[in-house]
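Heads up, the thing below is written out as structure tokens.
With one protein chain held back, the other chains of the complex are shown just where they sit.
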Amino acid sequence: MNENTESFSPQDRQMKTYSLVELVKGPTTMVDRGPDDSIFAFPMVAILEIFLTLGVILVLLLMSLTVNAPLEDLANLYETTDPAKAPWYFMGLQEMLEHGHPTLMAVAIPTLIVLFVIAIPYLDNSPAGAGIWFTSKRGKRIALFSALYALIVMPLYIYLDTSFPIREIYRGQLPDFFLNTVVPALLMVVIVLLPLLVLSRYKPSAREITMMLFTVLFTSAIIFTLVGFLFRGPGFELYWPWGMPEGYSPWDNL
Amino acid sequence: MSEKEADKSVPRRSFLGMAWFATLSLVAVQGLVAILKFINPVPTGGFGGFIYAGKIEDFAINSINRILAGRFYISRTDQGVIALWQKCTHLGCAVPWDESEKIFHCPCHGSTFNEVGEVLGGPAPRPLDYFPAEVSEDGIWVDTSDPRSRNHHDPSHMTQVQG
Partner (left out) sequence: MRKLIKTVTESRVWRSFFRHGWPDNPLDRSLVMTTNIFFHLHPVKISRKSLRSSYSLGLGVISVIVFGILSFTGLLLMFYYVPSVERAYSYILLLQTRVPFGQLLRNMHRWGAHLMVIVVVLHMARVFYTGAYKPPREFNWVIGVVLLILTLAASFTGYLLPWDQLAYWAITVGTSVAAYEPLMGDSIRAILLGGSEVGQEALTRFYAFHILIIPGAIASLISLHLWRVRKDGGLAAQDAVKIEPEALQGTDNE
């Protein structure tokens, strides 16, 4: 009798009132979760979004009523403005260009950084700690330390490299490739990887290593952008933003 | 057909699939190449051509004169004249001549060049490019369609001035 029994008789099939919509990997819905803490999206989310939209429009409108967008003279291909600056979000790149060969500073390093940023979720792929700021107290300290480190070291690097430029001091005595590419590349690698050496003594998780690298790079990017945008004046020399010569103001470049 | 042969042969279904796939890829690649060719700029001449810079007497020895129409400087030394393109070899800014410092000083990232275009400082990787210049009785003619880049300045880049 057992042999011939079909597990699904036609009758059973007719009684099937469900269908498979999607396969989901993961624990069943309620495993490890607290009580359902959710609300209906309808009025709340819509209201929040409308208010946010109004707020953003208001901020932009106020800004636009008080400050006019800059417009300089008609483009003149015989005369470069002094200083000639890229839009502010590229001033980090332009500042990097001050410190080495363009292929290194404006192509190789940015490409590496973008590749690193894309790769982050694949370098740190444990789902643990997602959705929590800094993941843990220790994570927060690591981020803070990395930010402080970059905040001190990068301005120092920019200042020293500008006042004692290796490129100028040894110009003609050592090959250009060495001065303009090898030395800055080594310096950058050392500066960025040095704090990782410190961290490695504390058995860091993938998340913590990524967090340190990201924080150092992110903070450095901000510093380079700010230096390029605010601290570079005529002749692309370093000045204090409030002490620019020749009536130049960095804000005119926005 | 022996079993071995059967193993190697491709079933009709997957053969057709592969043929389709190959054809579609080919069409896609062709399309891509066509688009690339389309957006690759066709040469439009630009400002190239022969530009008359002026009579040789107008250019004193050890002086720099700017010829706006040709976007170059005529620099004359005791070795001859050279027509230096105004375009910075670093990132393309127009380099002005600084008469008080006697150097070309690029405002963009501070590269400096001497009167024959050699790099004195800053990030520029090469000396200023130059255009071939001809010196004849009626004056200096410069061929701006043919910028020459160089890694070092050489006296042969200059055009001798007779007399």
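When the chains are written out, they are named A and B in that same order, and each has its own residue count from 1.
Going forward, a residue touches a chain if its C-beta (ideal position, glycine included) is under 8 Å from a C-beta of that chain, and two chains touch if they have at least 3 such contacts.
Keep in mind it's a predicted model, so treat the numbers as computed, not measured.
Only one residue from A:Leu60, A:Leu156 or A:Ile169 touches the chain missing from this view: A:Leu60.
The chain omitted from view is touched by exactly one of A:His99, A:Arg167 or A:Arg207, namely A:Arg207. Mapped onto chain B, contacts with the missing chain fall at residues 39-41, 44, 46, 90-93, 108.
One chain is missing from the display, and on chain A it is touched by residues 32-34, 37-46, 48-49, 52-53, 56-57, 59-61, 63-65, 67-77, 79-81, 84-90, 93-94, 97, 101-103, 106-107, 114, 117-118, 120-122, 124-135, 143, 207, 211, 214, 218, 253-254.
Assume only the chains that are shown with their structure count from here on.
Taken together, the chain B residues at the contact with chain A in this complex read 68, 71, 86, 90-91, 93-96, 105-110, 121, 123, 125.
Within the complex formed with chain B, the residues of chain A that make contact are 77-84, 94, 97-98, 100-102, 167-168, 171, 176, 180, 234-237.
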